[in-house]
Structure formats: C-alpha cells, structure tokens
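A single protein chain has been removed from this complex, and every other one stays in its place.
Our next item is chain A:
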Amino acid sequence: MTVTDLVSYEDALASYDPVMGLEVHVELGTKTKMFCGCSTELKQDANSQTCPVCLGLPGALPVVNEIGVESAIKIGLALNCEIAEWCRFARKNYFYPDMPKNFQTSQYDEPIAYNGYLDVQLEDGETFRVQIERAHMEEDTGKSTHVGGATGRIQGASHSLLDYNRAGIPLIEIVTKPIEGAGVRAPEVAKAYVAELRELIKALGVSEARMEMGQMRCDVNLSLRPNGTETFGTRSETKNVNSLRSVERAARFEIQRHAAVLSSGGTVVQETRHFHEEDGSTTAGRIKDNAEDYRYFPEPDLVPVAPAREWVEELRKGLPELPRLRRNRLKEEWGVSEHDMQSILNAGAVDLIVATTDAGAPSDQARKWWMGELARNANETGRGLDELPITPAQVARVAELVAAGDLNDKLARQVIEGVLAGEGDPDTVVEKRGLKVVSDEGALSTAVDEAIAANAAVADKIRGGKVAAAGALVGAVMKATRGQADAARVRELILEKLGVEG
C-alpha cells in the first residue's frame, strides 16, 4: 500500500477552504420492512426474515409501511423541511448482489422532505446552521460475507455469501446542502451535526440511532477550494464513517490529503473512499458511477405518496422539544457549565438524570451519582450508562436515604454497588448489608468518648483552640463505626464534649 501524502492541518487551512456534504442513513425502528411485512429484528438466523417482495421474486407486489412514511415526515418536520404534497418512489438500478432485485427502491427527484436546516451547537456554545437539501425514503441492502480472501475483504475473495434479512429495512437518507464557511472548524461541525441529528432521531422515537450497530451511518463528502474563491473543488466521498469521532477524523484526514494533492499541482480524483478506524486514514475505493448510470425511473409497483396536510400538521404538533433547546433548558435548570453539560451529554446521562429527578431526587444529587460512581462503573465494565442494572428510581431512592440522614456518601456508594451486583433494590441492600448510619446518640456518644480517651494529645490540641484537629478524631470514630456514623454529627459531639465552639 502506498503511503498517502498529507500536509499539516494548519497548512491546509492556510491555503484552502473546505466544503462538506454529509449524507446520513438512518435505519428506522419499525417492526417490519419498508415494503413488506417481514420482521426487522436483528441477529436472527440468516435468511429467516425474507419473502417474495424483499427477495425480488417475480410477481411480488410491494406496499409501503405507514410508520415508515410517518417517520420520514417527522424527521423532515424536525429538520424544518417542507413536506412534499405528492411524491413517488424510484428504482435505482445497479448490479450488485446485496440487493436481490438488482435495484434499490429509493426516491429520486421527488423526496418526501426538502429544504430545511438543523442548528448545531459546537463545544464552545457557538451555533452553526447546517442547511438540509432533502430527506428521502429508501431501503437497506442485504449483508455480504466475502469468502476466500484475506480478513473477509471483497478483494481477493473467491465468492460471497448473502443474508437478505436486512434487505428492505426502512432507511431515511438525510442529505445536507454544501456546508460552507466552517473553515478550520469543518471537522468539528461535521461531528456536531451528526451528533445533533442522532439526538434528534432518538428524541423523535423513530430509531435508536446506534451508530455502533449500523443503525446510523455517515458518508462524508469533502472538497477544497483555494481561499477566497467560489467554485467548488472535486470532492471525495468517504463511505460508512460510523462513529462521531470518526466523522471528525475522516473530515480532517481528507482536508490534509486533498491539500497535499492540490498543493503539489495534482488533481483530486472523484471517488469513493474507505475509512479505517485503526489510524483514521482513508483509502481509494471505486471510481464513482455517474448518476445517470443508475437509470432511475418511477417505481411502477408503488403508488405515489401524497401526505394530507392535516396529517402533516398533526405530526408537527406532536413533535418533541428539540434536543438542543431541551439541553439548553436543562443546563439552565441544573445550573451547570457548557463544559459539564457536554460531559453529561457525551456520557449519555441526560435522560437518566431527568428520569432520576422526575423520581424525586434533587438534580445535583442525580448528576453526582450518574456522572460519578455510576459513570465509573459503566466505564470499568465497558457498558453504557443505560445498560447498568440500576434504574433512575433506585438512584433517586439512594439520594432520598442520604437526604434523610439514613446513609452517608460512603454507605450510599456501597448501596449502589449492591444494587449493581444484583442484590436487590436500595432498601433491600441496606437491610441485607446492615448499612444504616449509626444515629443512635448513645452508641455515638460512647464511640466519641473512646476516641477522645485514646487520643488525649489530639483532644488537648482541640481544647486549646485547634478546631481543625477534630478531623483526626472524626476519622477515628468513623473507623470504629465502620463508616456508618454521620460524620457531621460526630464532629458536633466531639466539639461539644471538649467544650469548643465549632
């Protein structure tokens, strides 16, 4: 493999202005495929979810999934698009065995949604408006396994095996207009856009949009033009960039690569490129077919979709609060910084914290547990926060016990540990492990007396006015009570007994 020449990112931006186009495919969370009643459940036996329609057998007649259309309209509305009064499906013809029909049912010049925008927030709080060209309905392809070559690659394979369970699962393709003016922040804008879109899709409830599971995939189109010029340069299309971090890296790499080609007097080839997670590089794929090679024509087997305006307006009314606005509202309500809010978002904790406060916990407590103890556990066990075996209601209960003085922080951590270990709900863990704070004044008083007796020198210092030394005695009492004493109360008792004002 030849080493790709790159110039430094700073040098690239000193001479060139990046223009991007982002194409995002979202797999809808419908129960059935786009044009037939086959289940969309993942990880089933190969070819166990196919029928004459999605296998493209002669005489089969597709019928569009109502929820597929509804989801497309919701996405369009949330992206501030116009919704077509009337639109058709089209056949995109190509020879490749991932579609048994030899065409993909898609939309061509009549997308269901067009002309919108999405405001995205960058890490420093600045807002960037990304214009949306269109969002259209189509279907996913089957899954290929290449046999006989190195590490499952198509190059050098002797043959390939096809599982058509995924063929026909509804996809919405969302295409931006050329993103101009992002300059040095282009890779960051690309990442923020995909992140915002993912939040939006999740908020709409039309897909879980898990990028690691291929439910959301991004193609990054990028070109450079000399600073101060208008005409777009030749673009490359980096396919299937499947994490937020990769979107940013792919854009950055392509900027550096294009700049190296252009500044050495070469020309950029219009081609598809493959992204490599290991090192963030891209390599050349096939030279792009021209659009006319797909020989699009209106799909004769599916009648046009003409969403009634009443339906569209009804869907518009049902749209949830946009994630960006909700985030900013929560940030205000919780009184956290932009940076902390970003961390909460990155951790996937927003909804969990909201659910915990809904269950009665103060927001600072909810944040503290989810972003502290629980985030640490999730990290260590390689799980998402939402995969931890603890519910927001249980976290709220722990916070309640702390607020009531039944638990201190140390004991609360043990309770959470117990819940995560499957020992039951918080009250059960408290019961079984015997984790109540010792609030029995008699027992505490004895423990304090013992600590004072055992540390006479320290006690003298405190009597002499060195109140700070009380910490050592508090520690001794906590140790004696195995952490189950209320530290604040212990301190009060110590000072009281030694006749010192706190």
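In the analysis below, contacts are C-beta pairs under 8 Å (C-beta built on N, C-alpha and C of every residue); 3 or more make two chains touch, one makes a residue touch a chain; residues count from 1.
We take it that contacts and distances are computed from a predicted model.
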Look at the options "Aspartyl/glutamyl-tRNA(Asn/Gln) amidotransferase subunit C", "Cytochrome C oxidase subunit I", "ABC transporter permease" or "Signal recognition particle receptor subunit beta, a GTPase" and return the one that UniProt uses as the protein name of the missing chain.
"Aspartyl/glutamyl-tRNA(Asn/Gln) amidotransferase subunit C"
Answer key for A:Tyr164, A:Tyr193 or A:Phe253 versus the chain not shown reads A:Tyr164
Residue among A:Thr30, A:Gln121 or A:Asn408 touching the omitted chain:
A:Thr30
Check each of A:Ser39, A:Gln270 or A:Gln414 against the chain that is not shown and name the one that touches it.
A:Ser39
Spell out the interface residues on chain A facing the chain that's missing from view.
30-32, 36-39, 45-52, 55, 57, 63-69, 86, 88, 93, 95-97, 100, 144-147, 154-164, 293, 295, 298, 300, 302-307
